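The complex appears here without one of its protein chains, the remainder shown in place.
Letters A and B mark the chains as written, and numbering starts fresh at 1 in each.
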Amino acid sequence: MLSERRIIFRHIDEPGYTTDLACYQRSGGYAVLRKAILRKPEELCADVKDSGVKGRGGAGFPCGLKWSFLDRKSGKPIYLICNADESEPGTYKDRQIIYKDPHQLIEGLICSAYAIQAKLAFIYIRGEMFEGAKILERAIEEARAANFLGDNILGSGYSVDVIVHRGAGCYICGEETGLIESLEGKRAYPRIKPPYFPAVLGLYNCPTIVNNVETLCQVKHVLDLGGKEFAKIGVPTDSGTHIWGISGHVVRPGYYEIESGKGTVRDLIYDFGGGPPPGRSIKAIIPGGVSMKILRMGEKFKVKLSDGSPAEWGVLDIPLDSASFGMCGTSLGTGGMIIMDDTTDMVEALSNLMAFYAHESCGQCTPCREGSLWLKKITTRVCSGGGRLEDIDLVKNIADQVAGRTICAHGEALAWPCQSNVPKFRDEWEEKIRAQMQDREHGAPATNRKGVRLV
Amino acid sequence: MPSVNLVTINVDGRDLQVPAGMNLIDAMAKHGLEVPHYCYHPKLTVAGNCRMCLVETGLPMKDRATNQILVEPDGRMKIGWGPKPAVACTTNCTPGLHVRTHTPVVQDCREGVMEFLLVNHPLDCPICDQAGECKLQEFATDYGRGYSRFVEEKNVKPKRTRLGPRVTLDDERCILCSRCVRFCSEIVKDDVLGFTERGSLNTLTCYPGRELDNNYSLNTVDICPVGALTSTDFRFKMRVWFLKPAPSICTESSVGANTEVWSREGKIYRITPRDNDAVNDCWMSDSGRDLYKSVESPLRIDFFAVDNGKCPADKALARAAELLKGGRVGYIGSAHSSLEEQFLLWQIVKAEPGPVALVRHSRSGDGLLISNDATPNLRGAFLTGLLRDLPASNLDDLRGKVETGVIRTLFVVHEDLAALGFSDDLLRRVNVIYLGTHANRASDLAQVVLPGQMVFEKSGSFINQQWRVQRFFQAVPGPAGTAPDLQVLSQLLARVAGFAAPMVSPDSLWHQLAGAFAPLAGWTWESIGQQGRVLDASDWAHVPFGEGKSLHFDPAALTAVKAG
Partner (left out) sequence: MNLSSKTIEYIERLLPRYPQKRSAMLMVLHAIQEDAGFISKEAMEWTAQKLGVTPIQVYEVITFYPMFRQAPIGRRHVKVCRTLSCALRGAYKVCDSLQESLACGLGETSADGNFTIEFVECVAACGSAPVVMVDDKLHENITPEKAPDFANKLKSETPASLPPSRH
C-alpha cells in the first residue's frame, strides 16, 4: 500500500499546528534560512539546479534553469514574484500551504529571493482567498519582526521586503506575464515572447522570476538537504514529491503528497481516494488540472521504460511522475486529478470547460478570444439538443486552429481538452447527437434548456 | 544616405538582403513580399495580438560545443525550424534567418485567423465605409478559406457610438487590434481610449464623460484596418473606389504635413495623410482635414471685377497694370502663396518697385504637426527676396505710409486688411488691387478684384519649416470664373513689364527659379520628388523663426541645413 511522503505537507492538518511563527519555529522553522543566508547566492542557485526540481505551477519547467536565465548584467533591480493565484480547476494544493503553513512559503520565498538577489518580492494571491491574504500578512509581520525579512536580514547585509498583492478573479493572472501586467496595475494581457521574457524584461521591464507557491517551498527543502541529496528523491527526470489533489467522482477527495514516480494512478485513486462511488466505474480522468489532455479508461499506451525496455500501460498503471504522463500523451500539470465516473456525460464535461475558458480568455489575441467563445457556443448548443454530426470534427478543428497560434498557453489550455475529449469519446458524441437528431425529427425544439448541466 | 548593415535572410528558398535587425514584415515589404497583418504598424509599438502574420521561422543550427553552424550534405546550412509558427512582427532579421510562408501550416494559420476574425464580425460590407480599402476584405479574399463554419449567434455590441466629435465607432466591427489605443497613447500622448470587459466581449471604449476629441483623432480612422472607426464627416458620403487621390500639402502650418486629397467629378470628399517619414510619418491633424470645406464657401471670389462691377479678365488686368504703373505702390504678399506665385510677385515688384510686407500669422504650436506659424510658405518669401527679415503680425508700417499718402496703390494678396486695422475710410482712399480666394471687406472695397484659387485647385510648391520644398498637385478644378494664380500673376506681369505672357506652369517656372536663386541651382520641378527636397538655407540661418519642435523638426539641431 502506497504511503505519502510528506515533505511540503508535513505539518498540514497536523493536530495542534498553527500558522504563527512560534509554532513554525518549534518544528525547526527558519533554520534553512539561517544556513542559506550565510552561503553565497550562486551556491544556492547551483543547489537548485542540481536538484532538478521542476516548477509546480503546471508547466513543469526546471526551476534552476529558469533562474539561470535572469539578466544579471542590466543593472536593473531583480524582482521575485510568488504566483499564489491558484486557479487551474482541480487544483487546491497552494491553498493548504497558504492557509495552514504560511511560514514555509515565506522561508522558501526569502531563501529564493536571496539566491537570485531580488530587490523586492511579491506574493500575488488570488482575490477570492480573503483570509489567506490576511494570514500571509500576519506571517510576514512576524517574520519581519524576527529579522527574517526586511532590512539586513540576520545581519547578512541582504535586505528584501515582501508585498502581499491581491488579484481580483482572473485565471489568466496565473500566466506569468499576465500576472506581471496585473501587478503593474493593468488588464492582465499576457505579453508577447519575444521580447518580453520575464527573466529579462519582466515587472517594470526589469528581470523577474515568477515561481509557484509549492515551488518556493520545494526550494526550501532543496536548500535544506542540498541539491544532490534532494535529487535522490523521486526519479531522475522528476525529483522531489508531487502534491496530488484528487476531486470529482471519488469516495475520498483530498490532497496527498507522493514521492515522484513511487506510485501509480491506481494507488492514488484507489488507496488514497477510495475509488469511485459504490456501484460506479471510472470512465475518464484528467491528470493535472483541466487543461491537460484527458485519459479514457481502457486506453492502452505503448511506452519505453527508463531501462529502455518496452511496456504497455493502462491508465491506472501510469507511474506518478512527469515523464510517464508525457509518454501517455498528457501531463501531470498541477497534480489536480479529476475523476469522472460512468454517470458523466463527456460532452457536458467539455462544455463545462469551454464555458470556463471563454469566461477567462483575456481577449487579446484572435484565436483564443474568438475560438474560446465559439467553442462554448457550439458545446452549449450540443448540450441543449441542437447538435449536428459535423460539430464533432468542428470542435476538434477549431481547437487545432488555436493551439500553437496564440500569445500565451491559454490557447493550448483550451485546445487540449478538445483535442483529447473529442477523438477519445467520439462514440459518445455521435450517440448523443444522433439521439438529438431523432428528437428533432419528431418535433423536439433544437434547444430545450439554457446553460450547461452535468448531473 | 547612411550606409545600413545588411544581412542575408532566406524567404521561401530565396536569399534576400535586408537591414540587420529590421522587423520581418517591413523587410519582406521592401522586397515586395506581403505578410498579411492587422495590428502591426511601423510607427507604433508591436502588439502581436492579431496573429495574422504567423509564418514558419528557423535559424541555423549550431554545434553546441564548437558554436559552428551545422551543414547539410549538400553544403546548405542546417536549419532548426521552430516547433510553432512565429509572428513576423516580433521577428527581427538576423543573419541566416529562414522563413517559409507557402506551407500548409502557414496557410492553415491564415485561414484560421481569418475565420476567427469573421466569426463575430457583422455582415456590414454593403453599408460600411471601409469597403474598398478594408484589410479584412482584402485578406479574406487573398488568404481566407472562402467560407465560414460558424452557425451560432454573433456577439452584439454598441453599433453607432459617438467616440468623439469627429469619430464614430462601431464596436461590432472592431477586431481589437489596439492600433487606435496605441496611437492615442504613444503618438498623441492622450490616454483616452481603452478596452473594457474581457474575452470576446472586449469593447473599445472612451471613458464615460470624456471623448476622443484631440486634434489627431481622425488618424485612428486612417489606421483602423476595418470599418470600426469611421470619420463622422465622411460617413456614408462616397464609396472610396469612386474617389481619385491627388498628392497635396496641408496649409495649416509651416510643418507642411503631406496629404492626399480625394475627389470625384470635381468635388472633394475627404483629406487623408500621405506618408512622408521625414515630415509627418503617416499622420495629420484633424483641423487640417477640414480645410477643404471652404472650397464651396459662398464667399468665394469667382469673378474679375473693376470698381465693384464684374468684368472680363482682360479689363481687370489692364486696370490693375495701369494702377501699378501709376507709381507709389505698396505690396502685401502672402505666406499662403506658393513658391512659384511668390516668384512672379517678386518679378512684379522688380518691375514696379515699392515696399513689400507680409503678415506673420501665429498660433500656438502643439509640438506635433502644427507649428506656431499658421502659414505653409513663409520661407518661400525669404527665398524669393520678398522678405529679408521676419514680418510683423501687423501692417502698421505700411498702413502708416498709406495714411500719409506715400503709398497710393496697394497690391494685396490674400489678406484681410480690415482685420489688420485698415478702416473703410482708409480703404476708400487707397487703390486696392485684391488677389484672393474669399471675399472680405478689403476685396469688397477694392478697385480691382482678381480671383485666386485654393491649394486644392492648383499645383505648386511650398517650403516648410525644415526648408524642404514640397509639391502639391491640383485635385479639382477651381470654380468657374477663376484661373490659376500663376496665370493671373503672369498676365499681370506681362502687362506691367511689357512683354507677351506665355502660359506658365510650375514646371516651366522652375527653369527660371533654378536660374534665379543659388540654393535652387540645378533643380527642376521633377527633381523635388515625392517626399520633397531640402535646400541649403544657410543664407537665412540668422532669422529667428522661433518655432518649437515638431514631430520631425528640432530648431536646435538646425544649425547648418544640408541640401537634400
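In this text, a contact is a pair of C-beta atoms (placed from the backbone, for glycine too) under 8 Å apart; a residue touches a chain by one contact, two chains touch by 3 or more.
This structure is a prediction, so every number in the text was calculated from the model and none was measured.
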- From the list B:100, B:121 or B:198, which touches the chain that is not on show? B:198
- Among A:47, A:175, A:238 or A:360, which residue is in contact with the omitted chain in the full complex? A:360
- So which of A:19, A:51 or A:87 would be touching the chain we can't see? A:87
- Query: Among A:11, A:49, A:66 or A:95, which residue is in contact with the omitted chain in the full complex?
  - Reply: A:95
- Quickly run down the residues of subunit B that touch the omitted chain. 191-198, 205-210
- Item | Touching residues on subunit A - with respect to the absent chain | 77, 86-92, 94-95, 120, 126-131, 161, 163, 165-171, 182-188, 204, 245-249, 253-255, 286, 290, 336, 338, 340, 344, 349, 352-353, 355-356, 359-360, 362, 451-455
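Keep this in mind: only the chains that are shown with their structure count from here on.
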- Note on the structure: Between subunit A and subunit B, the Cα-mean centres are separated in Å by 54
- Flag every residue of subunit A that touches subunit B in the complex, lowest number first. 170, 187, 192, 194-195, 358-367, 369-374, 377-378, 381, 390, 394, 401-402, 404-407
- Note on the structure: Counting only contacts in the complex, subunit B reaches subunit A at residues 46-52, 54, 83-85, 87, 90, 108-109, 112-113, 115-117, 119-120, 149-150, 152-153, 155, 175-176, 195, 197-202
